[in-house]
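Here the complex is missing one protein chain, while the rest keep their positions.
Then we have subunit A:
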C-alpha cells in the first residue's frame, strides 16, 4: 500500500492509501467515483481511458489509465472530462463535438476530448500550416478507437475549432 496525492481538475486529492497494483482507472472510477474516464479494453489499445497529465514545464500529454498503477500518478496534476467545462460553460471543443454530432454512443468521447484538447493547446503554443492541419489532427487522434462514427465528425469538429480561430492555431499567412 502507498499513500498518493494528486491534483485532479485543479483540486487536490489525498493522501489516499492505495494498493500498489491498483490501476489509475480503478482509482478514478472505484475510489473517487469519477466515471467520466472510461474503461474500454484494459490493454491501452482503445484509449477511451486517457486523461491529460499536465507537466510542471507547462506541457501536457494524454496518458492511459487502464494499465498504469495509480501510484505512478502520485504528485501529478491531471485533467479529466469532468474538468473541461468551467462553471457550466462548455469549451469550444465540447460545443463543437455536440454541434457536429461527433459522437454517437459517446463512450469514447472522454478520450477524444482529452486528446483533442491537448492537440489544441499544443497548436496554440506551436501553430502549424493550414495545409498540414488534417494530417496533424489525424496523427494526434489516430489510435483512439470509435466503433460508432467512422471518426469523420470528430475530425471535422476539431478542424472547425482550429479554423474558427486561425490566428491562434495556424501559422501566420497559412490560413486560406
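A few comments on the model shown:
The definition used in the following text is that contacts are C-beta pairs under 8 Å (C-beta built on N, C-alpha and C of every residue); 3 or more make two chains touch, one makes a residue touch a chain; residues count from 1.
Methods note: contacts and distances are computed from a predicted model.
For the chain that is left out, the UniProt protein name among "Quinol oxidase subunit 3", "Peptide/nickel transport system permease protein", "Outer membrane lipoprotein-sorting protein" or "CO/xanthine dehydrogenase Mo-binding subunit" is "CO/xanthine dehydrogenase Mo-binding subunit". Residue A:108 is the one among A:4, A:24 or A:108 that touches the chain missing from this view.
Subunit A meets the missing chain through residues 9, 11, 19, 21-22, 26, 30, 32-43, 45-46, 48, 80-82, 84-85, 88-90, 92, 94-101, 103-110, 113, 134, 138, 141-153, 155.
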